[in-house]
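Quick one: the structure is below, questions incoming.
All protein chains of the complex are present and in place, except for one that has been dropped.
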Amino acid sequence: MSNENTAGVDTDRIKKRLDSRKAKMKLSLAACAHCTLCAESCFLFNARDNDPTYMPSYKFINSIGVLYKKKGVVDRATLEDIRDVVWGRCVLCTRCYCPFGIDIPEMIAFARNICREQGVFPDYEEKGSIHAG
Amino acid sequence: MVKAKRKPLEEIADAISAYGKVLTVGCGGCVSVCLAGGQREVQELNAELELTLKEKGTSKTLGNYTVERQCNMDLLQEMDDMVGGYDCILSMACGAGVQLMAERYPNIPVFPAVNTVFIGVDRDIGMYEEKCRACGECVLAYTGGICPVTRCAKGLFNGPCGGTNNGKCEVSQEIPCAWLDIYERLKGQGRLDDILKLQGVMQWQNQLQRTVVQPKFEKRYYK
Partner (left out) sequence: MYDFIRGPMVWISLAIFFGGILYQVFRFLALSRTVEEQQIKRPTGLVAEVPPAGTEGFLYALKLSIFRTNPVMVVVTTIFHFCLIMVPLFLLGHNILIERAIGFSLFSFSESFSDFLTWLFLFCGIYFLYRRRFSKRVRAITSRNDYLMLLLATAPFITGFLAYHQILHYNTMIVMHILAGEAMLILAPFTKFVHMVYFFAVRFTVKSEWALGSGNRTW
């Protein structure tokens, strides 16, 4: 949606970032068959009572997938949602399994990159956020 | 990050031989990244233990769990309800994680399942190289980004020893001399002056247990 309130977000810069790795990102998003076979390879998925929002596929679809779909035109709230996914639900242990070999950790790291560049990142000093990152 | 390697299976099996219910705990931090102690290694270790136990004609209850980081007390907390059902814990974390686990559950024996080896870099998938010995007194600024504590067999600070031979270390002809590399790197950057200054004696800090407090937090923690 182009009527998004994008105040405080440098959408051109996000677009530029996305373009820099567009081919691989596109291919990765396209190759994901939404099969959920990656779920159990995430130890957090197992430790959090099989909560689907911890599935590697869920995390990459709801971070880089969203940014790609909206072509970088997102509001700050969306970036903050993405932050909660890529930092709050992933520790980048880089061990997820994908039947098609999609490099999910790279995509998550990429999303972190974009968020950080927009000044959206976890507040490590906040009590209770200690598990992030 | 911290790099580790799993202990020989026999040693692990020996450590837990007296216990019937064993909980193997992985760590999602460094040991996961270096393929030594993540969730998958926990499952592999348990599967291998099962086989060796079967060979010996015994069996145990082998539980498995992986936490985000064993070096953080808040993150260990989620295991509180679980550990009561086990006789001992096999921790696949680094030495820090094992110790914090043992501190949190002082009544349950905690055994390490990996050897914590060094702080290093990822050279390739499954191959890691030592880079840092955590000496607490970083000298990389004047050594061109090459660590003499890690790389030089004698940990010298003011140039090579007399044993350097055609760019190799006297310990082995296969080990390059760290100080030659430092010299070449600095020469390339036009910074040879850096190593002409005499460096004082290292205040070896790693003889005593250390605690790191980030400057921002000094007010908070230092009395």
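Chains here go by letter, A and B, matching the order in which they are written, and residues are numbered from 1 within each.
Methods note: contacts are C-beta pairs under 8 Å (C-beta built on N, C-alpha and C of every residue); 3 or more make two chains touch, one makes a residue touch a chain.
Quick caveat, the model's predicted, so the values are computed rather than measured.
Although one chain is hidden here, its contacts on subunit B can still be listed: residues 8-9, 35, 40, 43-44, 47-48, 51-52, 55, 123-127, 174. Listed here are the subunit A residues that touch the chain not shown: 23-24, 27, 30-37, 39-41, 50, 52-53, 55, 57-58, 61, 95, 97-103, 106.
Just so it is clear, only the chains that are shown with their structure count from here on.
Between the CA-based centres of subunit A and subunit B the separation comes to 29 Å, rounded to the whole angstrom. Every residue of subunit A that touches subunit B in the complex is listed here, in rising order: 41, 43-44, 46-47, 91, 93-95, 125, 130-131. By the touch criterion given at the top, residues 26, 28-29, 32-33, 35, 38-40, 65-69, 72, 74-75, 78, 216 of subunit B touch subunit A in their complex.
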